[in-house]
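All protein chains of the complex are present and in place, except for one that has been dropped.
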Amino acid sequence: MKVLYFAWVRERVGKAEEALDPPPAVATVADLIAWLSQRGEEYAYAFEKPKVIRAAIDRMHVNQDTVIAGAREIAFFPPMTGG
Amino acid sequence: MKVLYFAWVRERVGKAEEALDPPPAVATVADLIAWLSQRGEEYAYAFEKPKVIRAAIDRMHVNQDTVIAGAREIAFFPPMTGG
Amino acid sequence: MTVPITIRLQEADFDLAHEVAALSRGRTDIGAVVTFSGICRGDEDGEAIAALTLEHYPGMAEAEIARHAEEAVSRWPLTGITVIHRYGRIVPGENIVLVVTASSHREAAFQGAEFLMDYLKTKAPFWKREEGASGSGWVDAHDRDDTAAARWAKP
Partner (left out) sequence: MTVPITIRLQEADFDLAHEVAALSRGRTDIGAVVTFSGICRGDEDGEAIAALTLEHYPGMAEAEIARHAEEAVSRWPLTGITVIHRYGRIVPGENIVLVVTASSHREAAFQGAEFLMDYLKTKAPFWKREEGASGSGWVDAHDRDDTAAARWAKP
């Protein structure tokens, strides 16, 4: 799956997107955040306050208990500040 | 005092303004409406539903129980429909 | 700082972009500008309208609008207000009224514009006469406009 990062999540992770293939035990968005957090310091920093992180699956806002099976594109970002 | 009429009150009275000098017994706006209504058919028609009529004294909205003493300009008109 | 308030009653049309630019040009304290344009529609409750004619009470109309603009400034942190109301004959598609409010934040700009429009509809001394397919006549006041204006009444 394609994983995208925006705003300070992108800056902390150090990249805007990457292709990832998490193990089957990573079932939900929250699982994916926990799994990512273990991938290195930059991820641990980006996801240090997981409750602040917003997520979208295939360009729709989702809660962190949403199942990620079948997702093509998952994005992580801070609360939106547009308008 | 100067008395002004607007919109359909003006059309029914048949004039836009006139100078009037009502007798001292005409104390309030309601009194003035009643006194005007006796001045002729055109006035009776304009003021046939006195509760519908709005009034202003010296360009400020007033209720019909407002005293008219000292007024320089009194206007009568239907409910406003601007905007 | 005095809040710039512009009020004009005129027969001529107005230009939305010009009025917004006049209010905000050279300023960096404005974060939100709301405009309301009231336009003459081609039908009213299903009946075709050929034109509206707007009568007003010169002198009182300006004063009433100015009082309400000052009240809006006292109630919300507005940084500018423009109100233009036309009178005379207006055909469908033409502008009738413009309200522009500026503020640092959007809530004040929206609230100020709604407040001013509700008052213009119910308190400003203007009267509309409609030329319709079946003759012409004065427009009746709408209860819904009084209801809208009542929400701004202070306790």
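In order of appearance the chains are A, B and C, and numbering begins at 1 in each one.
Note that in this section a contact is a pair of C-beta atoms (placed from the backbone, for glycine too) under 8 Å apart; a residue touches a chain by one contact, two chains touch by 3 or more.
These figures come from a predicted structure and were not determined experimentally.
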Touch partners, limited to displayed chains, of the chain removed from view: A, C
Chain not shown, touching residues in chain A: 4, 6-8, 10, 56, 59-61, 75, 77-83
Contact set of chain C toward the excluded chain (per top definition): 15-17, 20, 24, 26-43, 92-93, 104, 106-107, 109-110, 113-114, 117, 148
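The working rule: only the chains that are shown with their structure count from here on.
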Whole-Å gap between the CA centroids of chain B and chain C: 26
Centre distance in Å when chain A and chain B are each reduced to the mean of their C-alpha atoms: 72
